[in-house]
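Of the protein chains in this complex, all but one are displayed in their positions.
So, chain A:
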Amino acid sequence: MANQSLNLLRRSASTDTPPVTGGQTIEVAKLIDVSKCIGCKACQSACLEWNNLREEVGVNVGVYDNPHDLTPNSWTLMRFAEWDNPDTGNFEWLIRKDGCMHCQDPGCLKACPAPGAIVQYTNGIVDFVHENCIGCAYCVKGCPFNIPRISKVDHKAYKCSLCSDRVAVGQGPACAKACPTAAIMFGTKEDMKKQAEKRIVDLKSRGYANAGLYDPAGVGGTHVMYVLHHNDKPEIYAGLPHEPKISPLVAAWKGTGKVLALGALAFAALGAFFHHTVVGPNKVSEHDEENAAELAEEGKSSKTEARPV
């Protein structure tokens, strides 16, 4: 195998998961400290460069967001939000690096019907395997953060891989390496939580009483976490969901719906088996044969009658 440090935890549309070998894997996480971000977009540059992607030159509509939204090529995007703080009267410029959150309970993986198109490693990274992708865009529906984008070129889904290829050889993601203010940190999830704790204490001492860590429990926690100065209202950071949850439609379709369908399949198979053993297959009796011969004769004669010469 190409690497030893990545083991599969889950695989889309399949119940068989290769057994985890090589002991316990450490969960990794990327910590994005919004309070330290200067919005320089080095992360965007580094991401495009590392992943051999290039973005079309776009149009400026008067905001700093460039491109305007995530695309199949831009897996990460700085979103610039302006917010009037009613408590202090300050005008705040909130810059959030958007991209895949690598949920512990990934909605995209749950929704995906293509076996092995979306995988989750034991270290927490959720990765798209494009060879298996059928381009149905169910992952877009399944994602509580609206991250995956479907390419118009090959009709497959694309998103941040948390640089799984770099992490596999013991390096951090390209964006985290480039970040000049160390607003993006990468390490074990535990270490990142400790790092966040320190930052939150610092932010609180500077008057941000609601500073906190964004690691939403609704998706089982994420492997990309934010330090927010206003953790009580994440929605002011360009619409970061307050309590992200996988859509109930996906849960019903892929949860109960799937169990019921499998039950129906099993019932049909069992029924067919018992029908075969108890009733047995249809047998053609002599009477049937005679009947058939008669009918055939009738058919022939009626045909000739119907067609006057």
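The working rule: contacts are C-beta pairs under 8 Å (C-beta built on N, C-alpha and C of every residue); 3 or more make two chains touch, one makes a residue touch a chain; residues count from 1.
As a convention for this text, contacts and distances are computed from a predicted model.
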| item | value |
| --- | --- |
| Omitted chain (choose from "Twin-arginine translocation signal domain-containing protein", "Ring-1,2-phenylacetyl-CoA epoxidase subunit PaaB", "RNA polymerase sigma-70 factor (ECF subfamily)" or "Putative spermidine/putrescine transport system ATP-binding protein") - UniProt protein name | "Twin-arginine translocation signal domain-containing protein" |
| Contact with the hidden chain (one of A:P67, A:G116, A:G187 or A:P241) | A:G116 |
| Residue, one of A:K141, A:R166 or A:K245, that touches the chain absent here | A:R166 |
| Of A:D98, A:D127 or A:D215, the residue in touch with the unshown chain | A:D127 |
| Hidden partner chain, touching residue among A:K36, A:H68, A:K177 or A:K204 | A:K177 |
| Absent-chain interface as seen on chain A, which is shown | 1-3, 6-8, 11, 14-19, 40-42, 44-46, 48-50, 54, 115-116, 119, 127, 129, 131, 161, 164-166, 168-169, 174, 177-180, 182, 262, 265-266, 269 |
